[in-house]
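What follows is one structure encoded as structure tokens, with my remarks underneath.
And then subunit A:
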Amino acid sequence: MWTGDTMTNAYELIVNILTAIGVYDQIYNLFEIFGMAYVLKILIVSVLIAVLFAFVLVTVMFLTWMERKVVALVQVRYGPMVTGPRGLLQPVMDGIKLIGKEDIIPAKADRWIFTLAPFIVFVPALLIFIPIPFGNSLIISDLRVGLLYIIAISAVSPIAVLLAGWASNNKYSLLGAMRAVAQDISYTIPLALAAIAVVIFTGSLSTVDIVNAQGDYWFGIIPKWFIFLQPIGFVLFLIASIAELGRIPFDFQESESELVAGFFTEYSGMKFAMFFLAEYAHLFAVSGIVVTLFLGGWNGPVIPFIPVQITSLVYFLIKTYAVIFFTMWLRDTVPRMRIDQLLNIGWKIMVPLALLNLLVAGFLVTAGVI
Partner candidate 1 sequence: MSGLISLMIIIPLIGAILTFLTRTRGQARIVAILASGLSLVLSLLLFMRFDSSIPTIQFGESYVWISSLGINLKFGLDGIGLPLVLLANIIIPLTIIFAWGETKQANRFYGLILLEQVGVLGVFTSLDFFVFYIFWEVVLIPMYFLISIWGGPRKDYSAIKFFIYTHVASLVMLLAIFSLYFNALSITGTPNFDIFHLLKNYQVMDGWLIQDIITLKDAIFLALLFGFIVKMPAVPFHTWLPDAHVEAPTAGSVILAALLLKMGGYGLFRIILPILPYSDSHGILISLMAIIGVLSILYGTFLALAQRDLKKMVAYSSISHMGFVMLGAAALIPLSVSGAMYQQFSHGLITGILFMSCGVIQHSAGTRIIGDLGGIAKHMPRLTFLMLAGFLASLGLPGMSGFIAEFLVLVNSYFTLPTFVILALFGIVFTAGYHLWAMQRAVFGTYNQKLGHIHDIASYEMVSMSVLVLLVIFFGLNPGPVLNMMTTNAEQLLEFVVLRGVIT
Partner candidate 2 sequence: MSYLLLLPELLLISLALVIVLLGLMISDRSKNLLGYLSAGGLLASIVFILAIKGEGSFFYDAFVVDPLSQIFKLIFAVVSLLAVIASVTYFKGSRNQDEYYALLLLATVGMMVVASANDLVALFVGFELASMATYVLAGFEKRNPASLEAALKYFVIGSLSSALMLFGMSLVYGITGYTSIPGIIEFFTTNPQAATGAINIVAMLFLVAGFAFKMALVPFHMWAPDTYEGSPTVVSALLAAGSKKMGFVAAFKVLVLALVAMRADIQLAFAVLAVVTMTYGNIVAISQRSIKRMLAYSSIAQAGYISLAFVAITPEMSQMAIGGGILLALGHALMKGGAFIAVAVVGYMVLSDNRNVKNTDDLEHFAGLGKRAPITAFAMLVFLLALAGIPPSAGFIGKFVIFYSITVDAVIQASGWMLFIVIVAILNSALSIYYYARVIRYMYVLPPAGERIKEPTPYVVAIVLALIGTIGIGVYPEPFIQMAMDAAKVLGV
Partner candidate 3 sequence: MPSNAFFDNYLPIAILTVIGFVFVAVSLFMSRIVRPSNMTKEKLTTYECAEVPVGDTRIHFNIQYYMIVIVFLIFDVGILFLYPWAVQLKNLGAPGFFQMVIFIEILIIGLAYAWRKEALEWTQ
């Protein structure tokens, strides 16, 4: 029987489980006969990815529901209640509606780029999930440069936004896109700087290493999460992440009252849905990253007799949803800022603060304090 060892990634986990069950060798030999051992590997990975994909889609749907529910909660009303139990099927209905919507491409738009933009916005949003550790061993691929990879992939989204805004040939879209990009890139800097401070402590860019580094306890009680070592870093990272997402109070890419709907004003139907999906997928991913970097990832008290994979997944989801809830809460209680304020905060407060934070962290590590 499988004992619950830690694996490097989910593929190994599957292989391990299959081996424990005792079927892996037979399957492997089967493929081996045809000289296609790697097909097996691709198969397993594909299955994993499919699971991830499904998980992301479900999560996104759930998040759209949750968002409405949280808003309703804050505003002391019910939110969607009709479709399904407590409106739980509302996202499905949304999806059906969007599929049936007309797909309008404005006459003056750049058709190719207009169609390309949803692809480019959606795919990176998925790709971010690759190195996120959902739980012990539950990671698609533990990249050695995981953190850098995440930052790099999330830097693709401004390009898509710009493409979308430009291709629409609508002034509001373009303005929204430009603002979105300005905001995105401005907040990438403190984001990346805050992440570096964490890397200094771990000495590794691998997300798994980062999570493992937070596994211990001080005095046996306080978990060694980086939020305690890096309170400033955490705050910076969280704010920057929210800004990157373009959520209130930083939602200048949309600013419904000013720019109609920002860069995707002209999008409708499934293309719009793609932006929508990407946004929520991104939200989940970013929250997951915050958890990974600062909130101990999947670490939590070990519960006997339950495989650590399962407990860790639960811990991770709990923490992540807590962060997501926080962002939604924020959305409902804080007014939108002005864009100059936003940039001022980004460049004049967060960047210097992040640099200082970095120096302090570096000093602490060099001096051997921690």
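Just so we're on the same page, a contact is a pair of C-beta atoms (placed from the backbone, for glycine too) under 8 Å apart; a residue touches a chain by one contact, two chains touch by 3 or more; residues count from 1.
Inclusion criterion for the candidates: all candidates are chains of the complex that A comes from, given by their letters.
Values in this document were obtained by computation on a predicted structure and should not be read as measured data.
Touching subunit A in this complex, out of the candidates 1, 2 or 3, is candidate 3. Every residue of subunit A that touches candidate 3 in the complex is listed here, in rising order: 11, 38, 41-42, 45-46, 48-50, 52-53, 98-109, 115, 118-119, 122-123, 126-127, 129-130, 140-144, 148, 168-174, 178, 181-182, 185-186, 188-189, 192-193, 196-197, 199-200, 203-205, 260, 265-266, 269-271, 273-274, 339-340, 343-344, 347-348, 351-352, 355, 358-359, 362-363, 365-366.
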